[in-house]
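Mind having a look at this structure? Questions to follow.
As you look at this complex, bear in mind that one protein chain is not there, while each of the others sits in place.
Order as written gives the chain letters A and B; numbering starts at 1 within each chain.
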Amino acid sequence: MILHHIQSSPMQSSALKTCLRYIDPSDTILLSGNAVNCLLTQEWQQRLSPYKLMLLADDVIARGLQARLSAYKHIDYSDFVEQTLTHKKVISW
Amino acid sequence: MSKFIIQVNSPAYGSSSSYNAYRFAETALKNGHVVDKVFFYQDGVLNTNHLNSPASDEFDLGKAWLSLSDRYNVPLINCVSAALRRGVLSQTDANENQLSHWNMEPPFIMGGLGELVIGIESADRLISF
Partner (left out) sequence: MKKLCIVFRQGPHGTAQGREALDLALLSASFEQEVSLVFTDEGLLNLLNHQSPETIGAKDYIATFGALPLYDVDTILVCKDSMKELSLVEDDLKLAAEVCEPRMIASHFSQVDEVLVF
């Protein structure tokens, strides 16, 4: 059970694409920073649909994307801290 | 209660990752966890340049790190080789390099990568930003 932490959008960096090559179905993906933008595209909505997904709420709010991304789980920093402990390790891609 | 080590690899300005690192560290401490240290590596060392001068109405991440260290006594450690390569020097480094200026001061301190490794060894979790 790994928490994969993605901080950049796939238009910016290959982090998310590379992460998906090595992810286990039991793992979780946390999108923060520009990474939250990817869920505006159908391509990434589909590619990420098999996984447990979380978005860092402040990064969504900062970008004005709350309504557009309301279908997903948004977490605050306290949840972020707890998630790093409930998972066995964190990989920041 | 768990023990974290936080590694910051991104610059203070131009990337939002360092801000996220700061918020994560502050939240962990507020919630009663221990942050063994914040270790600045790669472009992360640019967080420790005290000449960073954001406009007065902007969030000052450098000051935020200082306040975190002040409130919770968390060591803020730079990788010295990564820092020197990027023009971040303590007074000692300036003297050793025959330079008359420096731009890093306590509570930020220079250390080696060994401090990162020792920190990882003793922490429950490493979180990199």
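The rule is short, and it goes like this: a residue touches a chain if its C-beta (ideal position, glycine included) is under 8 Å from a C-beta of that chain, and two chains touch if they have at least 3 such contacts.
All values derive from a computational prediction rather than experimental measurement.
Where subunit A meets the chain that is not shown, the touching residues are 2, 14-15, 18, 21-24, 88-89, 91-93.
Annotation for subunit B: contacts to the undisplayed chain at residues 7, 41-42, 81-82, 85, 112-114, 116-118, 120-121, 126, 128.
Criterion: only the chains that are shown with their structure count from here on.
The touching residues of subunit B, counted against subunit A in their complex, run 2, 4, 16-17, 20, 23-24, 26-28, 31, 33, 124-129. The touching residues of subunit A, counted against subunit B in their complex, run 5, 7, 32-34, 56, 58-59, 77-78, 80-81, 84-85, 89-90, 92.
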